[in-house]
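Of the protein chains in this complex, one is absent; all others appear in place.
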């Protein structure tokens, strides 16, 4: 048992008949994820890797118990797919889809929040509880069970660091790829709160990036003592002057100040006594000291 | 003290600088209503019959305590005006304005309901607690204090019957003109629930009309025993074949069946043992027997 | 306001709900011209606002000019439940494989839109709803979130329509929803919604009602009204002046302020043995002009014997009503008696104005109604 999902979580795959949906359904099934149904509007009656396909979640619910959803539909149909999952009270809803307009995500996330439903993503690798359930697109063999939780804004960097953890015998209680979009479901601070109450998590790794203020807000929580478990962080983009010029005008400067820059994030973590790794491998070194 | 409003209720008039707003502000003040402020966007700084005018409710709230609002703005501006009152948590909000599109009213009423705010109207005469407060456009001298509550879908017919009550020494605890639009704030059943819990109300008069299903729903409540106070009803439009042809297609027939017709309403009330007056004056006769 | 079938279909078309090729004709010649364009076989349908044409046997077919001429003639001289047929719709006949039913309706009491769909469309749909409720799905729509395509699929699935077949209906659900929610409609009903032998899904009928209050933001309502003509009617002209008038068949002209009071007045005229000639509501806050126009309208009704005016001032002020009456008396050369009942806001001022002109207004409604009925009988 872990946060959000576990080995008993029954899952529907929305967009199961698509290329990615079908491919990853296979991999998730191989990992042991209990995928009980798939949904693709207009493809009801088919099956994909032995999973029956329905036109709608409601139709799938007539035949199966379903807890959670993972969504692979193209961006154009994402609003409807996520809304359908929300209406049917699935929780959590993992949105793999990338390219969803920010205003659309904003509406979806606010609607889910109103109904106390967790969205992971969009544009994310999903969530994995090693050895129990993989609800995402991460390569399963990279992970192994343990007590380190990983929260990450980056997809591939998550795999990178998780592999280092695994190779160094630091198993994971849960790895949550919260996604790279500006507006998202679960944020770093929200994930921290969940993990603080998770008995299987002893230590936490945050993989951040330049931009946004989630890392600063996370550091604030830790500093206030609301998160007591030890945390190690890595920030990608320290040397990236890449995104300068992509500031948000005076308005952004007024609201954000210096927040969003790598220095701001590192400073905030330092002030919260969170160790910030310079190289990915340092995450391992730091974890071993705490 | 009565339902929704009383002599201490502090009121803002929205649309106070308009012809109707200004005229009725004067009459309400004369009746003793505590109108503490008026709002007309862009007219802040003026005054109307000694009442200071502000651009926004928020600006008025800086200087005054305000509980309730009465709205006289033209239909075109009604959405904004009602929404402003809702945002500022005024309660109740009496909407005199007529001609508001039904889809607009639907959105407003749903929004108010979410926030537990009562809307009276639109297209209504308002509410009066005789001797205490007049929050509406009814002729004040027609009413006098007592223990009969009146709920009415009609404007002028309310005055008519209230005058009969007054002339026959049957004073009123409160008179609520809920308005004639198809979608409205407080409905007859909702008003009944409020009155059931009002210690100043002993008897209730319902003034209904053909169309809609409020009377049938009210009868249902009474029949179920949720309303225990004696009720007398009058239904306008008994001989009006006027609105036939204005049925709502098959869809209306499926949803409503026979409901909405005068016979349906009279039958429902009869089944709930509510006396239905044939002539307005019979309301008085019936009230005297119960 | 109800729309004619062809008007409703025009709205549907704008929103991408498929309809058969068609045209509206006011004469046999026009009908032939349209048929030539769209090709036979055609359906010929009287355009009326009352509905239930099907049951009245007023839907005809034509394979050629001869049949069209005959049917068009018959229909254009028809009266359906009291409604004169002035226009007919000539429409390409479709090859029906199956008839469905779909409707969006505003549920006033629940304050939410409702969607209905049935696999058993046609004129017996109410019967289906009663005797075979499982063939008709009703569902409320969250007004904030609106209709969703997955809701359409859920409804279709519940009726056993699945997969590729279900997908065909989804655009109808979505496009009809847009028409309904963006055009201030209160009812948008398609019965039957037809699946053709060729596999298309087409709206073969359209029953549409639009909110009268929405005219300010729906430009097309005005356009439709202008095209409708009928502007010579007394009711239409009254409406132009902001007066709600329905002509009945009696001889007591009724004017009231507020729908409830006016209805009650009509009821009372009946109760006391009179025959109301009309229902005329001057609305709330009427000034002298409206009162003048109201009286003027009634003078144009044939067979009217007396005018009964029942005013209880609220937002309407008695003094302004009195001024309107004086003006009407001065200008209209009224040949029939006027019974006035006047009370409420600014009553004193109003009475004073009338008394100066020698009119004694009643305070009591019943007395006024009795007087009017009495006068109408004297005049018979």
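The first chain written gets the first letter, and so on, giving A, B and C; residue counts start at 1 in each chain.
In this text, a residue touches a chain if its C-beta (ideal position, glycine included) is under 8 Å from a C-beta of that chain, and two chains touch if they have at least 3 such contacts.
Just so you know, these numbers come straight off a predicted model, no measurement behind them.
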Chains on display which the left-out chain touches in the complete complex: A, B
Residue of B:57, B:218 or B:259 in touch with the missing chain, whole complex considered: B:57
Hidden-chain contact residue, picked from the options A:43, A:58 or A:153: A:153
Hidden partner interface residues of subunit A, rising order: 20, 24, 27, 75-76, 96, 98-103, 106-107, 109-110, 123, 125, 137-139, 142, 152-160, 163, 180, 182-183, 187, 207, 209-210, 212-214, 217, 234, 236-240, 242, 245-255, 278-281
Hidden partner chain, residues of subunit B it touches: 41-46, 54-59, 80-81, 83-84, 87, 111
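Rule of thumb we're sticking to: only the chains that are shown with their structure count from here on.
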Category of the chain touch graph - line, ring, star, complete, other: line
Of all other chains, the one whose Cα centre sits farthest from subunit A: C
Chain pair that, of all pairs, has the most C-beta pairs in contact: B-C
Chain centre separation (subunit B, subunit C; CA means) in Å: 27
